[in-house]
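Starting off with a structure, shown below.
Here the complex is missing a single protein chain, while all its other protein chains stay put.
Chain naming follows the written order as A and B, and within any one chain the residues start at number 1.
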Amino acid sequence: MSEPASAFERPLLSPFNVVAGIIVLVGLWITYLRFTGGLGAVTNLDQNNAWGFWIGFDLLCGVALAAGGYTTAAAVEIFGMKKFHAALRPALLTGFLGYSLVVIALTYDVGRPWRLPYPFVLSPGPTSVLFEVGACVLLYLIVLFLEFSPMALEWLGERRLRRILVRLTLLLTIFGITLSTLHQSSLGALFLIAPSKLHPLWYSSYLPVFFFVSSVAAGLSMVIFEGTLARRSFSDKMDDEHKGTADAVVLGFGKAAAFVLAAYFAIKVFGVALDDNWGLLGTGYGLWFLVEMIGFVLLPCFLYLVGTRDRNVKLIRWTAFLTVLGIVLNRLNICLICFNWQLPAQDRYVPHWMEIGLSVFVVTLGVVAYRFIVTRMPVFYEHPDFSEGH
Amino acid sequence: MSISRRRFLKSMTAFGVAMTVPKAGGAYGSFASHPDSCGVLHDITLCIGCRLCEKACNEVNDLPAPERPFDDESVLEKRRRSDDKSFTVVNRYQVDSRPGSPIFRKLQCNHCREPACASSCFVAAYAKTPEGAVVYDPSVCVGCRYCMIACPFDVPAYEYDEALEPKIMKCTLCHPRLLEGKLPGCVEACPQESLLFGRREDLIAVARERIHRHPDRYVDHIYGEHEVGGTNWLYISGVPFEEVGFRTDLGTTPAPKLTSGALSVVPVIAGVWPALLGGIYLMTRTKEKTSAREKATAVREAIDATQAAADEARKKAAEKAKADQEKAVQAAVKKALDQAAKESAKEGS
Partner (left out) sequence: MSEGFHSLQEFLHHTKGVLYLLSVAYLIGFVFFWRYLHDREREDD
């Protein structure tokens, strides 16, 4: 587990490093174009379609998929389920990196990123849902950083500072869950202001509730999914507690996700009933709505149920992947596919390859940072000097 | 006890009714605009599509020269919208009910009474002025483009080709000119008087009057009177509005009301969640502590009970052993005595 050994095990020109390197070079080139030629030089955004792939994927999906941090912290710290403890640090790390990537992506999308502090220090617009999203994401990023820092401080051997931060754990968890509830739901509330532009099957006064509930399912599933990937690459870093409780985490979170998806499906159905939109189910968009609901909400709910009852860890791992895809689909539907649905086909938006390229670049930065951290800091194992408290 | 039953019931009923009447603030009462809030009435039946309004707007606002000049009629072949270089455009429509004669209409920012752009802007870059114009302040704009998502009329345009100082571009109702007592550029330039500037209330009265005087000429509707809570740019038309590029499905709910409900829940969550989560934590911890204590007690009792049972068993075993030993001793003594008796009996005989 010592550093020199892992440095020798991972050569500089490994396939991962080469691919990552190419992606980073392309990303840097897109960065140059964006800040010399404007958004028009690297995106397909236009006057009718102001939000595109960077908002739809990097912001909306990114925030939803980083929800594992607050859901795991709630389970372990608030509800006292100690058997999931091994999943906490990886989930917090993913959350911290995820939200950091969201902020990085925003600095590309927003016209004048150096003005991002303006709403909080100069000219607040409190009637805006975006103001609330920004305030809560900013505060939550600070919370996540503080929750992550003990891992770094243990690596650096900083005992006193670490002890101060660990004592804050419970308060940070409470604030983290509160802030997460607020901004996850508010991302949905953003679209309340545009009822004439979002397709009625996706537009609902319940949008904030839909986004919050689905974020819980997303977080639980991402913890399972990320655990599956980590097992393949970093099992040499995992201690006995981690390896021993891995299956318990998958089974426990899978069971919880089944409940959440069942509730989510139910309230989505209630949403259709609330606005009496049954007739729309027979349209083209209606069919697409059913694909999303049945294939990516009802089906994973059922598979989670079966997997939990039969203690089928492998099935639950695959279901987690399906759920994650479903959350991504839902966010892209609301922001891109079913937004501006009434515009004629030639006026609809399709992402520029550079928009996707930049998103891949940002995700790659996150993966590289993740690898750096888990191979050096006590995320999958307990640091021998600090094994009493967590 | 001198109050009569009838008076008591009456006062109770009055009290009950008073309780059901919503308080003005809680139901977001109604708000009166600035009394001198001004706007423009666009009479579509008078528009001839000369585009002199576009030209005037371009000059007044120092906008770049367009690709094709303003007198180029081929521009009208395509349906256009405002963009980062033109605040206003005139479009041409072929309407089935009037074959042969095209209909023209001008579109630009409608300067809503409850602007969605102002509601959605997280740096408060938009403001509804007392003069009626909705103005934009580029000195605070971050470029998030949420206003473009929010505007039901798809008005704000963005400078996507500006790398470092992109702005939103939209009609200003020539607010600086209004402050100088002048007319908006487009209104002044219109040769057909299709555009009329004045106080919103007066414009609505004029529109109603025209519709009333010539019911065969106009559709009986003033577009902008109630749409999305009312706009300061009003339109009257000779053909149904949806046939000349107007959205008629926008409803009358003003934009701020669409999100104020969700935003009201924010402080409630901020207030309740910490107490709720803290409470759950304390309850689960108490439960754990209690069950841990009960478990410890049960274990200790079990140990004590086992110990006591073991002591009891050992005592019994010891007593039994003693009793057995005594019996064995007695038996041995008896045997010895019998033996002795037998031997003495044998010797005696």
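By definition in this document, contacts are C-beta pairs under 8 Å (C-beta built on N, C-alpha and C of every residue); 3 or more make two chains touch, one makes a residue touch a chain.
Since this is a predicted model, take the numbers as computed values, not measurements.
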- Task: Among B:34, B:98 or B:293, choose the residue that contacts the chain missing from this document, as touch is defined above.
- Result: B:34
- Message: Given that one chain is not shown, which residue among A:72, A:127 or A:375 touches it?
- Response: A:127
- Note on the structure: For chain A, residues touching the missing partner are 124-127, 135, 170-171, 174-175, 178
- In the full complex, which bits of chain B touch the chain not displayed? Write them out. 24-25, 28-34, 113-115, 118-119, 124, 128, 130, 229, 254, 256-257, 260, 263, 266-267, 270-271, 274-275, 278
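Throughout what follows, only the chains that are shown with their structure count from here on.
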- Query: Just how far, in Å, is the C-alpha centre of chain B from the one of chain A?
  - Reply: 22
- Task: Sort out for me which residues of chain A touch chain B in the complex.
- Result: 34-41, 43, 45-48, 50-51, 74, 77-80, 110-113, 115-116, 118-119, 122-125, 127-132, 134, 170, 173-175, 177-178, 181-182, 185-186, 189-197, 205, 207-208
- Message: Considering only the defined contacts, which chain B positions touch chain A in the complex?
- Response: 81-84, 116, 118-125, 140-146, 148-150, 152, 154, 157-166, 247, 249-251, 255-256, 258-263, 265-266, 269-270, 273-274, 277-278, 280-281, 284-285, 288
